[in-house]
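Let me give you the structure first, and then I'll get to my questions.
In this view, the complex is presented without one of its protein chains, the others remaining in place.
Showing chain A:
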Amino acid sequence: MTSTFLGMPGTVSMMGYSGKEGFPDNAAKAVRNSQLRFNLRKATGTIRERRASVVAELPDWQGLRQAGKAIKDHTLRDLDAYLVQLEEAVTEAGGHVHWARDAAEANRIVTGLVKATGETQVVKVKSMATQEIGLNEALHDAGITAYETDLAELIVQLGDDWPSHILVPAIHRNRSEIREIFVRHMAEWGRPAPETLTDDPAALAEAARLHLRERFLSTKVAISGANFMIAETGTLVVLESEGNGRMCLTLPETLISVVGIEKLLPTWRDLEVFLQLLPRSSTGERMNPYTSMWTGATEGQEFHLVLLDNGRTDVLADKVGRQALRCIRCSACLNVCPVYERAGGHAYGSVYPGPIGAILTPQLRGMGTELDRSLPFASSLCGACYEVCPVAIDIPTVLVELRARARHGVAERAGMAAAGWVFKRSGRLARAQRMGGRMRRLVPKRLPGPLGGWTDTRDVPAIPKESFRDWWTRTDGGNR
């Protein structure tokens, strides 16, 4: 389990952060970047408002949410049967199904499929699963160039950057930074940006349209993920905004979709729930501009589905943590999280940032590095993430559970052992309290040595002159 690769291994440095450093160090660096803080505050503020208003519009939101949660739990419990059913339905409809235990196997399968077509270029629709397995890098090593076509992914790819948000990977960039990236780097990847490009969002979108147009019309192989797969019918579903998804899903001769095994829904009807939950939770719209649904080989296309485990079955085995597999990657939890809003996505060192990342990454990747051990602590446990989650993942509870499993520091363990010894006998507690009361003026505001870690973020509580029990005995319950 510790070998599961999530796109950003601890040894690779990214954006000046290294996986060896924990979340607190990464976050401390990020909050010193005032441009980043400004961009994040603006973007998350906008989306929070939009989400709240379209969710409030539906009188049955909580009913949909409970149904969404139950459908996912139901699917996960019988995942083996539903996976087999899906495989049959996709095969029946002319598609080919492949199974990948881990990132390396998935990359091997996809690389082989692309090579079999004889092509050296592929277009890609934004997909968390392929980012998770580092597919672009694997393709690159095999001499195949993968072109990201989602606007935000394009910004990230052109800027040689890392995604920092599930839905809007370039959320950390503002319009003038995006203009700068387009002007400097578009020519390296194809059609250069117009010379007169301004930082007007409509002009930037137009530049992306022109840059990718020819590529869409001529590329023969596309790679996608999927938001949902329907076991009953073998249908795959992709929600998107720009039309780059439709371009990739429709025009190329060969389509390869890499999808995590947890993306399954049992029946066609279940979409009536998720097509309401997802757009409203993620972009805060009643419906996203485009949703494509296809079953097997469609309109003469060659279709391959790669089912990906890559640590998911480990998460499934965890009775508390398995609820993280309900996640539909809407990113509502990122947008409401006070920690994410300030630290940004890069500090989490994973393609899955924010509250969901703080529980998903250490479960998928294990807690072998300083970074992964620190992720469950990247939260104030305020619970806002749980409240907005469309499939009711109780993120705070999983965080607390994972915290208990993280290896704690020597000072903390010694402190807890000492506290346990004192609390065990009432006589010991009374003596300790009296000693504390006498020495209370000598206790510094910040504790020395390894105990300082505790007071870095807290004040030492004021120690009372005497304990309640002593006061009661001395005054006979206040009568003397």
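Operating definition for what follows: a residue touches a chain if its C-beta (ideal position, glycine included) is under 8 Å from a C-beta of that chain, and two chains touch if they have at least 3 such contacts; residues count from 1.
Methods note: contacts and distances are computed from a predicted model.
Set against the options "LUD domain-containing protein", "Sodium:solute symporter", "ATP-grasp domain-containing protein" or "ABC transporter permease", the UniProt name belonging to the omitted chain is "LUD domain-containing protein".
Per the touch definition above, the residue from A:E299, A:D459 or A:D476 contacting the chain not shown is A:E299. The chain that is not drawn here is touched, among residues A:T250, A:T397 or A:T455, by A:T250. The omitted chain makes contact with just one of the residues A:A30, A:V55 or A:I261: A:I261. Listed for chain A, the residues touching the missing chain in the whole complex are 39, 42-44, 46-47, 59-60, 63-64, 66-67, 70-71, 73-74, 76-80, 83-84, 87, 93, 98-101, 105, 149-152, 155, 168, 170-171, 174-175, 178, 201-202, 204-206, 208-209, 212-213, 216-218, 230, 233, 235, 241-244, 246-247, 249-251, 261, 268-269, 271-273, 275-276, 279, 283, 285-295, 298-299, 307, 309, 313-314, 316-317, 322.
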